[in-house]
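Contents: one structure, followed by commentary.
Just one protein chain is left out here, and the rest sit where they should.
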Amino acid sequence: MSTATDTPDRTAGRPATAQAPAGRARLLRWWPAAVLLVLVVAPFSAVPVPGLLDGPLGSAGSLQLLATCLLFGALATGYDLLLGRTGLLSFGHALYFAAGSYATNLFLLEAGLPFALATVLGMLFGIALALALGSVSLRVTGIGFSMVTLAFAQAGSILVSRNPGGVTGGEEGRAAPSDLLPSSLVGIDNTANLYWIALAYLVLTLGVVHWAVRSPTGRVWEGIKENERRVEVLGLKPYGFKLTAFVVAGGLAALGGIVHLLLTGGSTPQTTTSDFTLSLLVMVVLGGSGTRWGPMAGGILYTWADHRLGDLAGSGAVADLPAVLRVPLSQPLFLLGVLFVAVVHLLPGGLARLPSRLRAASNRKETVVS
Amino acid sequence: MTEQPLLDVRDLRVLIGGRHILHGVDLDVSAHGVTALLGRNGAGKTTAVRGVLGLVPRAGSVRFDGEETAGLPTHALVRRGIGYAPEDRGIFAGLTVAENLRLAERRGAGEPAYGLVHELFPELKQRAKQLAGTLSGGQQQMVAIGRTLLNANRLIIADEPTKGLAPKVVTEVAQVLERAAEAVPVLLVEQNLAVVRRLAGHCVVLADGRTAHRGPAAELLGDAEAARTLLGVGHGPLPAHPSVKADS
Partner (left out) sequence: MSTLVLLTMTGLGLGALYFLVASGLSLIFGLMDVLNFAHGALLSIGAYGTWWAASGNLPGAGPGGAGFVLAVLFGTAVGTAAAVLLELAVVRPLYTRPREQVLATVGVGLAVPALLSGIWGSDAHPFPGPEALSGTFGLLGAQVPVNRVVLVGAAVVVLVALRLFLGRTRHGLVVRAGVEDRAMVTALGIDVRRAFTLVFAIGGCAAALGGALGGLYFGSVDPRQGTSLLIFAFVVVVTGGMGSVTGAAVASVVIGLVQQLANYYTAAGLGDLAVVVLLAVLLLIRPRGLTGRLA
């Protein structure tokens, strides 16, 4: 099976290690572990990070922002399983995220189930939904698939905002019942725990995606992305493989929804909207679709920028600017939208391609000089 | 060949979806008569034509009447005087016959030669208001060739114009091309060797995305051994009946 699909560009993602001296390369390979270690101990640190964060690293506010960044880094990574790894442009990923959040919340609120059980059931609900809707959506291909997923997500969004039977809370959303949550996950003092949960979710997502992509199934995904018809010619049915990717991504999103529920203390209808999916799309493309770290970097950067730009917009420094500068600067979504268009145009492959592009550019310069 | 070829293609390479379809095609079309582009199925004939026209991304040199055109978009190259009848005929099924022809009218290229087209294909005049998608294969081919004759072109490229047609229609199409070639040079992609034998002066043979042979068409077709190895046709006399196709 693995030989059946050809795998171009296998080495394109890691030219750095190939060129660097062996010793340095071996060290460089361990950078994710080092970063992880730093992230794990971050809550114990009181180091100020001026410019990047408002308070010191270990403060509740900083941890909350960092946890949100990690959560969206993970979510974007999971979404890229569809976009960048299988070539599926889904406009409905928000649905499975929201499903995880709302289902878990409602199992707690309405059924009064214990937290662990509600979490498991919420996750299973998200997976089942992804399986059901994915198996239907994947009957069409190309932009048709995108629109079917959009339609289903929109239906979910309408359903949530109409507040059937008062269970979804309509436009207000619903707060999670703090008495039913473990006490270690409630309150501002426990932000560090939530932060570690978000970090664990990120590590899990990266691990699942990395493992899945390298599995035989992952190689078929790559084949589907390159040329679906060629996979068919080889006697493989793309449908099952695409559905697998859809369900894995949907399950990861549902789990992300649960983390979001804990992190924000509730479910909000904003997570059901098509704008939410579009922002995931922006994150992935910004960071670099189809690369190992790109979607994560995009998700972290986007979330951080969205948050900081929001702060910036409210700050006095911006209010004093002339209208030409103040108006665009006061709208994070405008800046991110423009940035997105710019990346699509000027930086195909996203930020993940930036180092190799710079290296290529400087190599070119060197050869010209010599 | 002492005179300059009208179309001079050097080292044409085409890469589609990360796969090399053409590795280096050299092709020249003389300024007179019919030049045949031959080769087995999958040798890259249609891709070569599409590459020349810029319909697929390509590298290499394409000189049309001495001018390098490799950087030109398709429409600009075509406007320099090329009529193209593609392999699948390229008919707009939802447009009428008249609209299909009108679309091919080129401004600044003189009066469209409807007189000629309707003289060669009287049926097109009768069926002017019929949707082209409802025409028979032969009639659609007439529309496709009619479009190439409408303008004062300097080169006509016809990609397998006799493919899938009834024997009588094949003869008709061959006659029209023969007549057209008196005025305009023709690059003809053709599997039907009887048609090639009748029309072509020169031929270029492709194999596996490369030019494998160039020379007078009669010489190649007269050499059964060469024809067999290059074109994949069997031993013995070549098919005389025009409907028998040299298929591999």
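Every chain is named by a letter (A and B) in the order it is written, and numbering of its residues begins at 1.
Operating definition for what follows: a residue touches a chain if its C-beta (ideal position, glycine included) is under 8 Å from a C-beta of that chain, and two chains touch if they have at least 3 such contacts.
Note that the coordinates shown come from a computational prediction; the quantities given were computed from them, not determined experimentally.
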Candidate in contact with the missing chain, chosen from B:L53, B:V97, B:L135 or B:V189: B:L53
Given B:V78, B:L124 or B:A158, the one touching the chain that is not displayed: B:V78
Of B:G24, B:G42, B:G60 or B:G90, the one touching the omitted chain in the full complex: B:G90
Touch residues of chain A, complete complex, unshown partner: 89, 136-137, 139-144, 146-148, 150-152, 154-155, 158-159, 161-162, 274-275, 278-279, 281-282, 285, 327-328, 330-334, 336-338, 340-341, 344-345, 348
For chain B, residues in touch with the removed chain: 53, 55, 57, 73-76, 78-79, 82, 84, 86, 90, 92-95, 99, 102-104, 106, 147, 151
